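The structure follows.
With one protein chain withheld, the remaining protein chains of the complex are depicted in position.
Coming up: chain A.
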Amino acid sequence: MTIIQRSLNLCSQCYMKLPTRHININIINPRKKPVPTVSFVGERSYLYPSVYCWGYIGTGALGVFDFVNKRPDPKHTDTKQQTRLRRSIPYRHPFSYEHRIKISRIACGNGFTLFSSNTLKYDKLWACGLNTDSQLTYFKDRNHPKGFGDYIIVPKVIHLPMKHPRSTRIIQVAAGRAHSVVLTDNSGLFSFGNNAFGQCARQVVPDEIYKNNMLIHSFNLDLNDVDDKVTEIVCGQDHTLFLTEKGRVYSCGLNTDGQLGVGHYECVARPERVRGDIEHEHIVQLASKGDCVLALNKSGDVFGWGNNEYRQLGIMNDPIDSPASLQCAQPRRLRFRNGSSLTNMKCVAAGGSLCSAVDQQGQLYMWGFGLLGFGPKHTTIDIPQAMPMELFGQNEFNQDVKIDHVTSGLMSTAAITTNGELFMWGKNRYGALGVEFDEDAPMPMRVFVPARVRSVALGPDHTFALCKGYV
């Protein structure tokens, strides 16, 4: 703030009025020159989408050099330089405006982040964070002949082995616990990282060492239809799901909870078609962050499979207490204890132990176990419960508040309203909720991001938000 505004702040605290008749103009404008007109926004200014990040700094997942290696402050006289391990308040990532890159997708895994841009240039994919399982591929440099090591602090470019890099765009990136998958429009799919259960869609090699692994697996799915192509990829903790244009689902990876939906409980390395109740449905959206998967079809019905220990998938034919109902290997339409099933939904999200869905009117439903957002007392709900819109700011001054979509992390949830406001709740690990306090949030709290939030990517320890400014 300028000196003038700072002194005015002090004046407003006392009741004395600023005497307007006795302004000494010589202080403000001594030479009495005419005030020039400044232009803060040029005629051809372009609003770059901004990236905000917050959460755990230690793994380098936030990708800001100054957080990890704090430059020694000449004002600090003590030798013990303490670096804070968490960034609880949103920070604007300098990556986007420093290098003039328009970032279109962000994916957050366990301690690492992937950024992708929709360009045709060579540099399309960047990554930072943990690299113990080569989930960010192997980096080597003249100065680092044996590799970059376990942590990448600043986002580095990943060059994927594409045949035509100047004519391929990256459509999507997805990150799981220790693996990453990239979807392009011309050159197929790429995956790298941990493959202990086949989540990278290649065969499991026994005793494979994933650290400093130079392998990037490039593949295409065996789709039954010639016209079909993969449009979306979703990564759970140790499994990967593929969604095609015609609404079919393929999956590979860990299957001990039945999260692949293929009817058995053994790991699958080659992506298989998911059948069951969704065999003839046109699936539009998939959601999975833990071991439970939710799918949304075109008409708004919700299907699910995978882990059912927290009653996320409703009731089925088996009685509730039998061990057979704890996992569900076949996709089924969700039906709940009071006979209802979710209809007319536009967005679903599945976290570690809770699920959420948004319907066409913008109402948010939560069910499962954990910090659902209804206060610290109500932690288990097995029938989807609507969240009162007053928590998201609906009152007599703000009549129309609707949720646009909801995203789930492992232990926290984020909801974005149509106005571009971000609300987060759940466990607050290392400040990943973006609110200033360190405790867990049992009800939705507003995250103060000074821009309109378009989408948010949640990792267990850190969060990234893709935003657009106001002017």
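Convention: contacts are C-beta pairs under 8 Å (C-beta built on N, C-alpha and C of every residue); 3 or more make two chains touch, one makes a residue touch a chain; residues count from 1.
As a working rule, contacts and distances are computed from a predicted model.
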Hidden chain of the complex, named as in its UniProt record, picked from "NADPH:adrenodoxin oxidoreductase, mitochondrial", "GATB amidotransferase", "Pseudouridine synthase II N-terminal domain-containing protein" or "TMM27 protein" = "Pseudouridine synthase II N-terminal domain-containing protein"
Note = Given A:Y210, A:F374 or A:F464, the residue that touches the chain left out of view is A:F374
Message = Touching the absent chain: which residues on chain A qualify?
response = 4-5, 8, 11-12, 17-18, 20, 23, 25, 28-29, 35-41, 45, 337, 374-383, 385, 388, 390-391, 393-398, 419, 421, 438-443, 445-446, 448, 450, 452, 470-471
